[in-house]
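The complex appears here without one of its protein chains, the remainder shown in place.
By letter and in written order, the chains are A, B and C; residue numbering begins at 1 in each of them.
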Amino acid sequence: MSALSGGTKTAEKRPSRLRRLWGGFSIILESRVGTIGLCIIVFWVLVAIFAPLLAPRDPLSQDSDAINKGSSEQYLLGTDQLGRDILSRLIFGTRTILVLAPLSVLASVTVGTILGLTAGYFGGLVDEVVMRLLDAIMAFPTILLYLIIIAAIGPSAVNVVIAITFVGTPGIARLVRSLTLDIRTRDYIRAAQTRGEHPLYIMFVEILPNVRGPLIIDALLRVGYAIFAIGTLGFLGLGLPPPTPDWGGMVAEARKFIWTAPLNVLWPILAITSLVVGLNLFADGLREETTRYQ
Amino acid sequence: MFRFILRRLGFMLLTMFLVSVVIFLVSEVAPGDVARHILGQFATDDQVKLLRQQMGLEQPLYVRYFDWLVGNEWRLRNKVDMPLVYTKARPKDEIQWWAEESDGTLVQWKYKTSSGSLEQIRIAPDDSREVVDFEGWKTRDDGSQYFWGVDTAGHVVLWVKNVEGAGSGPAAAGRSLGTSGGQEYYPLKKGLLRGDPGISLRTNRPVGPTLARRLRNSFSLALIAFLLIMPIALALGILAGLREGSALDRSISLFSLITTSVPEFASGVFLILVLSFWLDLLPGASVFVDDTAPLQQPKLIILPVLTLTLAEVGYVARMTRASMVEVMNAPYIRTAILKGLPYRRIVFRHALRNALMAPITVIMLHVNWLVGGIVVVEAVFGYPGLGLYMLDSALFKDVNAIEAGAMVMVALAVGTQLIADIIYTFLNPRIRFT
Amino acid sequence: MHILKRTKSNVHPYVPELQDLYQQGRVSRREFLRLATLLGVSLAGAEALIGVAPAAASARARQAVVRGGTMTIATRVQRVDHPARFSWIEAANQFRQVCEYLVRTDWDNITEPWLLEKWEANETVDEWTLFLRAGIKFNDGTDLTADDVIFNFEQWLDPDIGSSMLGLMSYLKPENIEKVDDLTVKLHLDTPQIGVPEHLFHYPALIVPKTFEGDLVRQPVGTGPFMLEDYVETERATFVRREDHWRMGEDGSPLPYLDRLVFVDLGEDTAAQIAALQGGQVDNIYNPSIDVWQAVKEMPGVAVYSANTAQTFHIRMRVDQPPFDNVKVRQALKKCIDRQKMLDLAWFGEGVLGHDSVFAPVHPEYCEKEIPAYDPEGAKALLAEAGYPDGLEVELSTQQARAEPAMAQSLQETAAAGGFNIKLNILPSAQYWDIWTEVPLGITIWAHRPLGIMIPALAFTADENGVPGAWNETRWVDEEYVTLLRQAESTLDVEKRREIACMMEDIEAERGSCAIPFFTSVWYVCHERFKGVRAHPTNYDLFDEVWEEKA
Partner (left out) sequence: MRGPREVPILQIEQLAVAYATRHGDVAAVRDVSFEIHRAQTFGIVGESGCGKSTVAFGMVNFLGRNGRITGGRILFQGQDLVKRSELELRKLRGDRIAMVYQDPMQALNPAMTLGDQMAEVLIVHRSMKRSAAMERCKQMLERVYMPDPASVMRRYPHQISGGQQQRIVIAMALLNDPALLIMDEPTTALDVTVEAAVLDLINDLQNEFDTAIMYISHNLGVIARVSDEIGVMYAGEMVERADVKDIFARPSHPYTLGLLRCIPRLDTTKRSTTLQPIRGRVPSPTALPPGCIFEPRCPFARPACSHQPIPMREIQPGHWARCLYAEEILEHKDDLSDDMVNIIIGVAPKTDNGGPILRVKEAKTYYPVASKQIIGGQKQYVKAVDNVSMEAMPGRTLGIVGESGCGKSTLVKTIIGLEKLSGGEIEFMGMDISTPVSKRSEALIKDLQMVFQNPDSTLNPSFSVGYQIARPLRRFKTVPRNQVRDEVIRLLNMMRLGENYYGRLPRQLSGGEKQRVAIARAIAAQPKLVLCDEPVSALDVSVQAAVLNLLLEIQQQLGTTMVFIAHDLSVVRFFCDHLAVMYLGQIAEIGPAEAIYLPPYHPYTEALLSAVPIPDPSAEQKHIRLGGSVPSALNPPTGCRFHTRCPRRAMLPDGGAICEREDPPAQFDTDQHRIYCHIPLEELRKMEAVVTIEKEGPHVG
């Protein structure tokens, strides 16, 4: 967008941008659920950023004297079946999930937005072809699609991102398309057309900024889904290869030892649940407040 | 309305076609050699190459796609010059490819590497089986002898007599390469559309029957869950929607939000932890020692059903609530209130039908999620359903099983959407009467 | 002794000598039993030779067996067609209940005749005569005869069947199988081979009748104690007791004691199996992985049995490429292994330590050596000598399975002090298989084999043109070593063979291409109420004498 609008950003627009950003934030703070959600997210983001400082131990180092041990002074949340510190693995697992999930959502938002804008704005045959293809992808149960893709390309961090992007793109494209279809009929788009603006200008400068609101909320929800998916893939053994700390994988491992170390499985469950709940609360609050304001 | 449904049906077929392309492309054009994967670590390159040939992997992609979709025996029969049939030669046999002689005798050929000769396996219509030496070689202009036939592993094979190293690939340890000794191989396929998803690489048996059984198991699980989810979720959603903003609404909404936020694997494991480990009330795994196990021991499926329910109830309740809120704020509800109608009548006669329209489509679209949930739940509890089958097949890279299972699952998902559309048209007179 | 006298006439000439060695304490009881049975003496006979009561019998005598009951086993239920073609040990394990082997290698790694009455080998060990036990019937009522046995041999050796027996029995050609009479078969080997009886217990070597057409599910005919009732691939396999099995139980009726066996498939994830075991839906987890063992070892009501095996993981170095073409570098890396720590981390200490040789303590020809110590300083010195005074950076590739990642990490840690900077490249199995023979440094699993000499033949030899064999992933072909190997392969005398093995072990430790830090144990996980259960090094389930104690 910036490339296209080039010199149009005038100096006096900047403070208003900042103010708008703050405005968006303060909107959230008006909603109690949104605030709680935001707090949870911020908590986990901070944990991810400061993981090396917060984690008491190396998440990979094994202690053969402490296998599946419960909470102790040395290991606050106990150790797993390989004698690794669960707390440290949880903390470092935050990084994995908070990098991969937003990354994959960002990728699908990018691809989906381009597809959706194009299909929605041009309509006709372009729209038909793009949407039919995306419909076909959307016809898949999501996990099935993950299974097929990961089975095909193998489990790895990059492939997990690819799979989630692939799965997430059609939904975003659909959303953007439907918003575009609506916005396309707005008079300001007609005005731009009557000015003879280039379709790319109309798509990316006139339409895109107005898609932003719902898109952000959708993207937030999708980060939740992506975390969900990364966790599930990890749980099913299709996610990140060990020993990378990964919450889903931790649940999968720890659940074998429910009978020896029942609490080990609880921590990653709580972590992933709280994060997704936080995101959903946040998105909910955001949606509620923005619709209230509109 | 009929036109509408027909149109949807058309879209569904188109979607399924595209889905088949996607499935085929994703699973077949994946990096890594399927043949290498099947043969495992200790296979030699020759063995891999032979298996690739036998699996038809050396053929162009579009040929493989159409073979997979619509079969190829009608094409390959020209090579063998005999009708090719996919049948159980005798009632107790596995279903196999045979060439059929005019008197109904089914034949296969088998190459004896040791002697470089062909044997013919013959099964007469009276089910008698005999193995005879075969001398029906054909002769080319240059004097070399060849024969096109059907081998015992479902290939149309070109055998050449007495040619040095006539494609006689060494058999890989523990893995049947069918009969070797051929120069060209074309794997026979009936085609997915004609009801044959092919042979599972994992079990070496037709995918179809396994798929059917697994589907039945999953379907019963999903059905029970569905029957549980719908009334609960709709009731919760309607209640919350009617009392928008009340404490009841807020607690239902929060409950829904949290349960939808918990991944199935987490809630499943959590339920095991609580109900199975701490309280010791329910078994933590669904072990079916025979087909009637779930009927004899309903306990076995309580946890899977509960996990699915927990994951889905919240979502459906939220959708219903949103729709109910919207409808209750609609002008026609205002009309109904200002007509002086009793509250119950407003809710049941005016609001419900309209409020259920949106969720029903969304819920049916959500079948995709339910299916996803089933995969996870089955993996958690070892429930022998389609989801677990798909997961195992994916882990094994059982391409045929993945492709067939995926097609079935997608067809189900798309089919439910069609049903949702039909229900929607019945609920919504705007579509019914246009 | 009466028994001795009676058998002496037709026992192998080496047996009396062996008996002397045992009495002098030069061979252990177990080795004696193993070798005597290898030479054709029945286990009971061999035990009698040295005057011990059969161990199992004495244990059993304490409690009276009970008949009836069902055992449910969690396992995978996958591909089954021709037993000769079995590629899943799970499938073999299920149909092992229906079909039997000509021999049985028991829990102590001792091989004894089973469907055979006995076997005999000539002095040059290239001619073996197999004597079938009379009166054994298949479950379809037909008798087991030499024709059936020959049919099975032919199936194994038929390249069109694709049995892994073919590779194992490369010393035998189909035309060299001779039917002596209805109960006797003679094998004329191309080369001397002492492992023939062990080979006959290889998991695909299940005996089927000569009418067999190639699908065991459609034609579940065998001599075993159970019969197939229901087979639902990927879900379950059910077996019921056969009334007329040839072996008698303690109570004088035919074995088995159990009525039913149900094998259920709960998916790839072992957690469901563990949950099912805990909840009592299954009684037994087949071939438990290390985490299953860990999870259930303290579970109340569950008994965990273990057995030492020769299964191991080679940290293998390619000797045709730098830096591991330099023997000093190889020696340095071997010094960098803290063996006990590695075993603790990778296999929870469940196993025995190795000294970089393929010969394991369970092997009869095993020659005990000192376990090398963790010596990073020595490694550093060696590296300096080899021209890497500032250390060496190498990449270690292996697959994402079992103990490999843990081993790789352990090595990475301990080798750092020795001057090695190891980068890990841990791949999904399928990807590793594509490159496993190619990587300079890798970790490869090698399965248990009953005789030590079976592994070098595969791993450290070349063909007549000097091209390393297909499985020779390190390209290490040492002339002296191979000569010793060939010698050992035709040496029946375990003591002499041990002498050769001693030399081979030294060569391996000194200039071999593999670091072999430990040999793993296997476990057997079963509900306590089942008696007569033991862990078998090959993970074979042998249920014929298992019985369920009623509460």
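As a convention for this text, a residue touches a chain if its C-beta (ideal position, glycine included) is under 8 Å from a C-beta of that chain, and two chains touch if they have at least 3 such contacts.
If you're wondering where the values come from, they're calculated on a predicted model, not measured in any experiment.
Undergrad: Taking the whole complex into account, name the chains on display that the unshown chain touches.
TA: A, B
Undergrad: Among B:F17, B:W278 or B:Y332, choose the residue that contacts the chain missing from this document, as touch is defined above.
TA: The one listed residue touching the chain not shown is B:Y332.
Undergrad: So one chain is hidden, and I want to know which residue out of A:D85, A:D135 or A:E206 touches that hidden chain in the complete assembly.
TA: Hidden-chain contact among the options goes to A:E206.
Undergrad: Which residue numbers on subunit A touch the omitted chain?
TA: Residues in contact with the chain left out: 8, 10, 12-13, 16, 30, 186-188, 190-191, 193-197, 206, 209-210, 212.
Undergrad: For review purposes, identify every residue of subunit B that touches the missing chain, sorted by number.
TA: Answer for subunit B: residues 3, 6-7, 244-245, 330-332, 334-342, 345, 349-350, 353-354, 357, 427-430, 433 touch the chain left out.
The definition used in the following text is that only the chains that are shown with their structure count from here on.
Undergrad: Can you check how far apart subunit A and subunit C are, centre to centre, with Cα atoms defining each centre and the answer in Å?
TA: A distance of 49 Å separates the two centres.
Undergrad: From the C-alpha centre of subunit B to that of subunit C, how far is it in Å?
TA: Each chain reduced to its C-alpha mean, subunit B and subunit C end up 38 Å apart.
Undergrad: Which parts of subunit C, given as residue numbers and ranges, touch two or more other chains?
TA: Those would be 268-269, 271, 275, 278, 430-431.
Undergrad: Give me the residues of subunit B that touch two or more other chains.
TA: 32, 272, 277, 284, 379, 391, 395, 397
Undergrad: So in the complex, the part of subunit C that touches subunit A is made up of which residues?
TA: So the residues of subunit C in touch with subunit A come to 268-271, 274-275, 278, 291-292, 294-296, 298-299, 341, 344-345, 348-349, 400, 405-406, 409-410, 426, 428, 430-431.
Undergrad: Report the residues of subunit C in contact with subunit B in the complex, numbered from low to high.
TA: Residue positions touching the partner: 72, 74, 78-82, 85-87, 158-164, 166-167, 174, 204, 213-215, 218, 230, 232-236, 238, 262, 264-269, 271-273, 275-276, 278-282, 429-434, 436, 470-471.
Undergrad: Please give the residue numbers of subunit A that touch subunit B in the complex, ascending.
TA: 33, 132-133, 135-144, 147-154, 224, 228, 231-232, 235-238, 248, 251-252, 255, 258-259, 262, 265-266, 268-269, 272-273, 276-277, 279-281, 284
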